[in-house]
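Structure below; questions to follow.
All protein chains of the complex are present and in place, except for one that has been dropped.
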Amino acid sequence: MPQTLLTPAAFAATDLVDHHCHGVVEHALARPEFETLITESNWDAPAGTSVFDSQLGTAIRRWCAPLLDLDAHVDAERYLERRAELGARDVNERLLRAAGIDRYLIETGYRGDDILDASEMATRADASADTVVRLERLAEQLVGSLEHGSAYAEAFRARLAAEVTTAVGVKTIAAYRLGLDFDPARPTDAEVAAAAEAWMRELSAGAEPRLEDAVLIRFGIWCAVDAQQAIQFHIGFGDPDVDLHRCDPLLLTEWLRLTRTSGARVLLLHCYPFHRNAGYLAHVFPHVYCDVGLAINYVGAASPQVIAESLELTPFDKALFSSDAFGLPELYFLGAHLFRRGLTQVINGWIDADEWDAATGESLVRKICGENAMRAYQLEPDAVFGAGR
Amino acid sequence: MPQTLLTPAAFAATDLVDHHCHGVVEHALARPEFETLITESNWDAPAGTSVFDSQLGTAIRRWCAPLLDLDAHVDAERYLERRAELGARDVNERLLRAAGIDRYLIETGYRGDDILDASEMATRADASADTVVRLERLAEQLVGSLEHGSAYAEAFRARLAAEVTTAVGVKTIAAYRLGLDFDPARPTDAEVAAAAEAWMRELSAGAEPRLEDAVLIRFGIWCAVDAQQAIQFHIGFGDPDVDLHRCDPLLLTEWLRLTRTSGARVLLLHCYPFHRNAGYLAHVFPHVYCDVGLAINYVGAASPQVIAESLELTPFDKALFSSDAFGLPELYFLGAHLFRRGLTQVINGWIDADEWDAATGESLVRKICGENAMRAYQLEPDAVFGAGR
Partner (left out) sequence: MPQTLLTPAAFAATDLVDHHCHGVVEHALARPEFETLITESNWDAPAGTSVFDSQLGTAIRRWCAPLLDLDAHVDAERYLERRAELGARDVNERLLRAAGIDRYLIETGYRGDDILDASEMATRADASADTVVRLERLAEQLVGSLEHGSAYAEAFRARLAAEVTTAVGVKTIAAYRLGLDFDPARPTDAEVAAAAEAWMRELSAGAEPRLEDAVLIRFGIWCAVDAQQAIQFHIGFGDPDVDLHRCDPLLLTEWLRLTRTSGARVLLLHCYPFHRNAGYLAHVFPHVYCDVGLAINYVGAASPQVIAESLELTPFDKALFSSDAFGLPELYFLGAHLFRRGLTQVINGWIDADEWDAATGESLVRKICGENAMRAYQLEPDAVFGAGR
C-alpha cells in the first residue's frame, strides 16, 4: 500500500539548531589551505593524491558547486577558482544562508583568532548565534593571572559562573587531553591546588599554557556539573592527536552514574564510530544526549547509514543535530543538507517498509532539529530570533 | 531476472523456539509502570518526554495496536486505555498467541515473584515452555542453608544437578556482576571454600544474598561446564548496571578456548552492539551460538540491519532466535514478529540481488527458528508439543 512519505516541508515546521560548531574563516584560500580544512589529518596526503578524492570532497563538488553557479560534480580546480572569483565573504554568505540553520551554538575555544565570532556568524548566516565555552581554554586563559595554586579552584568557579551568564553551555576536550578513561571521581580541593601549583611552575619556567593535567581537566568538568550546565564532550574520531580507542563514550559510564542526578546535561558529540554505544548511553541515562555531527560530513554519501545506526537505541528525545563545522562554510551547508537528506531517506525507508507513519517521522524531525537542543540547553524560544538578526 | 522470494510460509515449516525469555506480568499497568517495561533505563525519562518516543514505542503503536482492535500508529494514551479496557489476561493471551512462538525457554531467575511461571506462560501462549536456571540465583538460594564454606562446592554441584533434571539449560549474568574480562581459569576448591566462607560471614552480618564474588560466579559457570550444560551468557547491552565496555563477548575468548571440548554449549545472548564479534566467536568455536534478541525489539524498524550484520560471520547452524522479553506480552510478540519480518527482508534482499536462492533462505529459517536451538539445548522434538499444551 502506498505510504505518505516525509517531505522537505517537515523541516520547515521547526527551527534548525546546530548545537555544536565553530566559526568560518574569511580570507582567500589557496588550495593547500582549503585541503587542510576538509580532512581530519594534520599532514599532507601522499604525493600525487588529493583530499578531494574522498566522500567529503565528492559531496562538496556535488552539492556546493551549484550554489556557486557551477555544475554539480565540477572538478576541484574549477571549484576553487570559482570560489576565489566570488571572494570569501560572498561564498560564506551563500553557503551559510543556504544551510538553513536558524540558530548556531558556537564553540569559541579553538583558533578563535582565525575565525568569525558568534556575532559575525549570525550576520553572515542571517541567523542567531550563541556561544559555548571550552573548559580547558578557560583554564588556560585564567592560570596566568593567579599567584598561588590555592586560588585556582575559586577563580575557576568564578570565571565559569561569569562565562555562563552569556554562554549557553560548555565543552570539554578531555577525550583529546586525557582519554575518556579518566578517573571519574571529583578531585579534592587539595589535589586541585597542588595540580594548579605544579602547572603554574611550568608556566613560570616558560611553558605555553596548555592544560594537560588530569586533575585540573576533571575539576573543570565537575565545576560545570555543579553549575548544572549543558556539557559537550568530544567523543570518537577527530584529528590524529586523539587516541581513538580511548574515546569510546562507554568509558564515561561510571562518571555518568556519578552525575546522573546533578542537573547537568551531557552532550556526546560526533561519536563515530562509537555512535551505537553513544545511543545506548542516551537510552539509559536521562541526562545524556548524542549526535553524529562531523561524521555526516566526512562520510558524505554514506551518511544515511550512520544516521540510521544512531537512531537505533537513542530515544527520539535525545538525538541532536550538529555540523561541528570549522572554517569552511561548505561544512555548515553540507552538515545541514546531508543531515536533512539522510534523515529523510532513513525515515522514508521505515515508512516505506510499513513500520512508521509520517506523523512519527515528522515528530522525530522536530525533536532532532530543535526541540531536543532547546531542552538540553534550556534555551529560551524567543532567543532564536535574537541578537544575531 | 525475477527470483522466487521467501514467503511467510517458510516460517510455517518449522516450530519457533524462543530460547531466552522471562515471564509476563498479569496485573493492571498504569502508564509509568508500562513505560519502565519498554526501556532499559532504570530512571524516568526527562520531564516532558516519554519512552514511547523510541523505536520500541513506535513498533508497539504500529504492530500491537491492531491486535487490540485499534488502528495502527494510534497514540500511546489511547493504546494504554484500550489495554486497560481489555484487562491484563486478555492482552497477554492476544499478544502471546499472535507471537506464534511454539516453545519458550524461560529464565526464572529475575523477579520471579512478579511474573507468570513457565506453566502459566505455556497456558497463556498455548505453547510449550521449559525453564532455564540462573546460576547466580541458585547460589543465592543455596548459601543460606550452609554452615561452612567448605560445603559450598559440593552443595552447589548437587543443587545444579537436581535443577537440570528439569531445566534445559543455565544462564549466567557474569557480564553484570563481574564483566566478561573475568579470570577464565577454573577456581580451586580452596578458593571456592574461602570465598563461600567470606560470603556467609557477610550474610551473617545481615547482608542480602546477592552473589558478587568473582570466584563463586566463576565456579558456578565451571560447574555448568562440567555438567555439559547449555550455558547462556548475557552479552552486550542491558540496563545501566552493566559496564557495556566490559561486555564485549571477545573478552570470553580465552575461556572459550578452555571449554571448547567440554561438551558444554555456550549461548551468547543479545550481543548488540557487539553482534559482529559474537558472530566471529560462533564462527570459530564449535560450541558457541549467538542471537540478537532484545536488540531486535529495541531497534524496531532498524532491526533488519542488525539481523543482517549478525548473519555475516555466524554459521547458519549457530544463529538462534530469542525475544529476551520480560513482563509485557508486547515484547514477545514484537520479538517474534520483527524477527520474522527482518529476517525475511534480509534474505529476500540477498535473493533479489541474485546471491541466494529461496531454498537456502528456507533452510536458514528452519535452522534459526528451531533446529539450532534443538541441537544447542539437546531438546527432544516431542517435547515441543509437551506439557504446556
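When the chains are written out, they are named A and B in that same order, and each has its own residue count from 1.
Here is the rule we go by: a residue touches a chain if its C-beta (ideal position, glycine included) is under 8 Å from a C-beta of that chain, and two chains touch if they have at least 3 such contacts.
Bear in mind that the values here come from a model prediction, so they are computed numbers and not experimental data.
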item	value
Of A:A72, A:A162 or A:A185, the residue in touch with the unshown chain	A:A72
Contact residue for the chain not shown (choose from A:L244, A:L258 or A:A353)	A:L244
Selected residue (touches chain absent from view) among A:V299, A:A336 or A:A376	A:V299
Touch list for chain A against the chain that is not drawn	39-46, 48-51, 53-55, 58-59, 61-62, 72-73, 237, 239-240, 243-245, 272-273, 298-302, 305-306, 345
For chain B, residues in touch with the removed chain	248, 250-251, 253-254, 257, 260, 276-277, 280, 283-287, 308-309, 311-313, 315-317, 350, 353-357, 359-360, 363-364, 367, 375
